[in-house]
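Data block below; observations after.
Heads up, one of the protein chains got dropped from this complex, but the rest are sitting where they should.
Chain naming follows the written order as A and B, and within any one chain the residues start at number 1.
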Amino acid sequence: MSADVELDHVTIRFGDFTAVDDANLRIKEGEFFSFLGPSGCGKTTILRAVSGFLEPTEGEVRIGGQNMRGIGPNKRPTALIFQNLALFPLMTVAENIAFGLEVRGVDKYERRKRADQLLELIALEGQGDKKVGELSGGQKQRVAIARALAVEPEVLLLDEPLSALDLKLRQHMRTELRAIQQRVGITFIYITHDQGEALTMSDRIAVMSQGVIQQVGDGAAVYENSQTAFVASFVGENNPFVGRVSAADKDYAVVESHFGPLRGRNVGGLSAGDQAMLFVRPESLSFANGEAAGENVIQSTVLNSEFEGSFFSVFLRGEGDKDIVMSMTNSGRLPEVEVGGTSRLAFSPDRALVLPKGEVADE
Amino acid sequence: MSSRQIQNLMIFFYIILFFLYLFAPLFMMGVAAFNDVEFPQVVPWEGFTWRWFPQLFNDALMVEGIINSFWIGLGVVALSVPIGLAAAIMMTQVYERFQTIYYTVVVSPVLMPGVILGISTLVFWDRLGTLVDADYESLYYSGMFLTIVGQSTFISAYTMLIFLARLQRFDRTQEEAALDLGATHVQVFWKILMPFLRPAIFSAMGLAFLTSFENYNTTVFTIQADSTLTTVLAGKVRMGTQPDLAALAVLIIGITLIGAIAIEVAKRRELAKEAVAREEAKRAEHAADMSLAKAPAQ
Partner (left out) sequence: MNDFFGLFLPAFFAVLLAILVAPVVQKHSGAVWRSITGIKFVQRNGVVISTYLLVAVIAWVVFMIILPQAYMLDFSFRHNLPPGKIGGPEDVYTLKNYQYLIFGRPGDEEMFNWLHLGVFIRTIVASIFVTLINFVICYPIAYYIAQVAKGGQARALILFLILPFWVNEILRAFAFRILFGTSGVINAFLQTMGIIDQPIDFIRADVALYAGLSYAYILLMVFPLYNAIESLDHNQVEAARDLGSPWWRIHWRVVIPHAKPGIASGCTLVFMLAAGALAAPQILGGPSSFWFTQIIYRWFNTGGNWPQGAAYAIVLLLACLIFVLTVMRVFKVSLGEIAK
């Protein structure tokens, strides 16, 4: 059984501080939905509001259509996986998993049966009698998930569950989590600051900054068609160019930047005279040393190039100390790049976005 | 000898002297308990005897005192442990600014002279008794009840401190996790908090009982017509009677020593168990790393 989750004009304030500002969205049932943003953006606050540890100052939280105001965390059809897992150290693995059933009065045999089933699901058969302290980090993760699934929640909430794990384990767990979600079929609400995680696992993502939801959409929407400067800069690597719009129509806009006129898709609906930022991703830039100067050509000096495995990152500096990153896939040949030499970069206007000037994510 | 060496020698002598001073009375008592003389003394030594020990148990007054002390001890445990626990939990939830006032108020009974606690308890309940026109035999005037209440006034502070120390290390998110999984607050209390506090509960119970058992200053006012072991002892000692008191002292020391050793052994075993568990976890971690390294990325 799965449920949808609605945030209806949800605002959460602590004294003078607004943690969440007028959040409005609907998470579909069975969806893997992520809240993505830097620390302090309000994603944890939303999670606690949905799970019942906080009441919104204004607005409603609805689960399965039902208003959750006044309903405590123990009465909501949600289960939360805490960032520190919060496994019960004095109980065995099986007792941890069966805890939700124990407090509902399910008898011992039924509990043990269910715990064994879940142990199988998370590939820890036979380990039920171990104490929590004897498990590895990844194993503890899985026990936390099994414990939450045991109470058959309609919505599973996950609070940055992979942040404490090392790289290889994190990648492994990403796939595992996605697999578990598809097998069990319930709504997953996942919060993270790691956009790689969000992009690989989620059906849709909500990008947040300072309490405001900047954009909601699937991976492609958020990455290729970012709607705000923050989203464009936070999700993946991006190169922002600031300037004033000199010409605009409904499809394209031209921004007068340090480097001359740059044209990109006018997704922000801007008109001439507006302050804007043009974003072009590293992979959309290419070397254009042979061509003449023209539209969308950037003159710069090469600072450094780094080998990242499947691609190269090349760091350049443009006029006015503007740092630019471009990347090239590893085709087996080294790029013809000379540190210290000048280069010209070019990009296609269809691969660039023009957005209203706004907050840009920190490095 | 250099002045430094002289100094060290002086310090050494001082320490010896100090501990001699500390243990001399106990040693005296040990000897007097076995001395075959009517009056408890060390010299003159009249010969070794066991006879003071059985005499101890034939003394009806002493036995009654011990029984009363025992029941009072249980009563104090039953009262001060829950109070101390509640006070400790409250302390963690009160606003920061009020924490010092709260702390000062609840710790004040410990700083007050025991006689003051005894007198104030006696007077208060006596007044309450006259207010409600209580029967002379009732609770308001009962020596046992008043002693339990009077002692618990300061012993609750001790238990509170024990619980506070343990609570500092409690992971709040466990309570939230339990709630999230559907537990009621009462269930969280019994299934999560209490098991965690178990060692503290036992320490608190032990401390409360022992402190109650050996209390005199407060008890002597609240107990009124009844008696406890300490009041009986005080009475006997003032009359300067027989060495069976020394025998009692030896017994008490013996029991406490055994108790202290038992606690030490239990602690050692607990630490050993924890070390084993940690080894287990490290091995599991290592095994997990190995298996991931071998498995191809999916």
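Convention: contacts are C-beta pairs under 8 Å (C-beta built on N, C-alpha and C of every residue); 3 or more make two chains touch, one makes a residue touch a chain.
Source: prediction; values computed, not measured.
Student: In the whole complex, not just what's shown, which of B:9, B:67, B:94 or B:262 touches the removed chain?
Tutor: Once the missing chain is taken into account, the touching residue is B:94.
Student: Kindly note down the residues of chain B that lie in touch with the hidden chain.
Tutor: 7, 11, 14-15, 18-19, 21-26, 28-29, 32, 39-44, 82-83, 85-87, 89-90, 93-95, 97-98, 100, 103-109, 111-117, 119-124, 126-127, 130-131, 149, 152-153, 156, 184-186, 188-189, 214, 216-217, 220-221, 230, 233-234, 237-238, 240, 245-246, 248-249, 252-253, 256-257, 260
The criterion applied here is as follows: only the chains that are shown with their structure count from here on.
Student: So in the complex, the part of chain A that touches chain B is made up of which residues?
Tutor: Interface residues on the chain A side: 51-53, 72-75, 78-80, 82, 84, 86-88, 90, 99-100, 102-104, 130-131, 133-139, 147-148, 151, 168-169, 171-172, 175.
Student: For chain B, which residues count as touching chain A in their complex?
Tutor: So the residues of chain B in touch with chain A come to 171, 173-174, 176-184, 187, 191-192, 195-196, 277-278, 280-281, 284-289, 292-293, 295, 297-298.
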